[in-house]
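Below is a structure I'd like to ask you about.
Shown here: the complex without one of its protein chains, the others still in place.
Letters A and B mark the chains as written, and numbering starts fresh at 1 in each.
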């Protein structure tokens, strides 16, 4: 049997199994460890005689290191070594790179780039020595460019074109032509990047905080110039990733090299400041959106062009127009992303690359079109859902956008909204409502997993896949328990060890469906063996609570069918379906905001999201993914912005006091509606990804609610008070 | 050699002596010297709350506090609130309401919430209460959100954390009555 997923699996297998745990809102099995502080994260593996390493950031923007005055700090108490080996990383690896990123830190590409590692007996000694380390540079900053410009940009990929956009805009009854800006964002995972490295002869063990173990092994081995078989990575608990830990970063290679040199374990934990300064940023964007519609609001023209940035020699560019390719109609199209090379820290994947910023702008433009056409914003969106992907003719797999719009509107009470701005005032606050669609591409990735049904009837799932908070431990256990008819408490999931079969890794929302499908296939193989032992076909086999039976075959304990542990490996690879059918996830956001009539402060009052993303594998963790995404949407709408100094490209707000991740008080009550659907084109589980959907468009709904509240149309994010002030109505004037 | 006055701390009921580098923070003392890694380092600058522990009944950021300054103090960390086998009411509620995802901010959220509940019982005001001259009588969700705002959660589990705290408070009240 081929491992590639080329034909939709329409057997509805997980609806026919009897255990009844799939989709259930079960608690996370690792929950008790996490709430008791017993789940161990990378830096927390106590290794005997472990030395402490601290990375040193460059003080120039770009240039070369000419001298490192090691001797001065080697004389400081406890200092064991100063390292600046050419194998050390200049930049973090992009997601799924599978090879070393740019190395040799003697070349400085961006401000605060790690250029050396100082190792000492204690953390305090290493930190002080790292601060004291004097480094001479050949400073080339005067030749650097720190701001992206259209003039210096090049097409990131071939633009998507269809028909004649300009002509269609000329002929349109209604035209929206607007520019939007979004600032850089940081992943800001709560656990800073960390590594503990230990060698045993030629074999390296690295406890790391990483999202994609098999890729990370390849990246680390390539960086060190050793065979991957000598590298073991452990990452069973990861304190958040959001893209920032897809590839290896400076600390992993530096810790490994120093540990080999010193012949003892070395721990390197990045400071929060250095995480901000040297790990991936989401690129800022400048977007122009042009929409042309007939008098009936039906789109005839659709233009979405974006300018993004990255360092020279980086292939990644924020795919801003990703959802614009398939979401709405419009036969005449132009979609394109251009990238400008600048001197700032590396740009890469941050939760929902592309849609997170593209959708928030598009959904504001759609709101403007709704006003221009005098249509309800929900209705406008419904009118513009194409039959097939515009310009391509590709069919859609499951797409429950209409249902999401309707269910969300009903639950939220959208009919209570006045379409006129400044209609509702409560004390100092203007109250308004807004909505937007949600859309995000869905991806299936190559994955492998091993499942064992022990002779005692216990289920063990094993893969190197990670759980970065996404619910992998819960979901993989539920898939296996469902398929093998065992209670969930007889199921164990082991993750995050490179000795185990390579899962897809956590990222791009593809983990649950991809590695989950591998688990599913492994279970199918076990079921086939059990069916044979029971004397029925696999199709007829029924498994529940440890019992096996079939039509006309008496029930027997599964353990009676086993003479020894039964282990099978499942594999999946994306196949033709990924190309032939557009598989995406959809939803809708509705929110109510209050805008202070005096100060322009915006506070969310409530938010509803309705989402369709194939089969729900665990309703509790899926809901958590959705509310988490919505919190990110609120952050990008109202508070989050990386501020770079235009004179030297350095990040000024490089900590959690000045980079404003939303706090408890920013987050209103949240309602989430999960629309059950089956998407057989997407995976044999009939599931799709949900880790990122909750962001994609959310900030647009908030911008639209602000407009509805106070009549100020904002197209520059985040929508902080300074951006509203100039256009706010007189605070002493009565409501409209 | 720097002058190093000793400190004797009681941590989760056990006496612990500190006489190390005066630069060592309470957080690093817990994590590196005592192996109590449930207390997390998220920012090391008092900006995220992941390192929250309870000192003499009050929650603080252990990253912005020197171990040497805690002579005679009683410290409770997440390990002192419950174990995986015997979770506290609050810890159980966090599991039931999925009040976390990655789990890294979680010990700080729980220590913070435990102390917050005591602060409310003691009648401490907050910025959300309309009038600090009044003792709080009802605890709204907004009250909890304001009082928990020193604990960041990047996974965005806030809504679930508030639900978990609410349930734990209700359960504890029931026991008290």
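The rule we apply is simple: a residue touches a chain if its C-beta (ideal position, glycine included) is under 8 Å from a C-beta of that chain, and two chains touch if they have at least 3 such contacts.
Please note the rule applied: contacts and distances are computed from a predicted model.
Engineer: So one subunit is absent here. Using its UniProt record, which name fits best from "Xanthine dehydrogenase family protein subunit M", "Nucleotidyltransferase", "Putative tricarboxylic transport membrane protein" or "Stage V sporulation protein AC"?
Structural biologist: Cross-referencing UniProt, the chain left out corresponds to "Xanthine dehydrogenase family protein subunit M".
Engineer: Among the chains you can see, which ones touch the chain that has been omitted?
Structural biologist: Those shown chains that the absent chain touches are A, B.
Engineer: Using the document's definition of touch, tell me which of A:27, A:72, A:601 or A:716 contacts the absent chain.
Structural biologist: Only one of A:27, A:72, A:601 or A:716 touches the chain omitted from view, namely A:601.
Engineer: Residue-wise, where is chain B in contact with the chain that is not depicted?
Structural biologist: 2-5, 21-23, 25, 44-46, 49, 52, 58-61, 64-66, 68-69, 112, 115-116, 119, 122-127, 131-133, 145-147, 149-151
Engineer: In the full complex, which residues of chain A touch the absent chain?
Structural biologist: Those residues of chain A that touch the unshown chain are 59, 77, 124, 127-128, 131, 428, 596, 598-601, 603, 638-639, 643-645, 647, 650, 652-653, 657-658, 660, 662-666, 720-722, 725-726, 731-732.
Everything that follows uses one rule, which is that only the chains that are shown with their structure count from here on.
Engineer: Centroid from C-alpha atoms only, then distance chain A to chain B, rounded to Å. What do you get?
Structural biologist: Going by mean C-alpha positions, chain A sits 29 Å from chain B.
Engineer: Please name which positions on chain A make contact with chain B in the complex.
Structural biologist: 27-28, 30-41, 43-44, 46, 122-125, 128, 187-192, 237-242, 269, 271-272, 468-471, 620-621, 623-625, 627-632, 655-657, 661-665, 667, 669-670
Engineer: Sort out for me which residues of chain B touch chain A in the complex.
Structural biologist: Within the complex, chain B touches chain A at residues 21, 23-24, 28, 31-32, 35-45, 47-48, 50, 77-79, 81-85, 87, 91-92, 94-96, 98, 100-107, 110, 128, 141-142, 144-146, 148-162.
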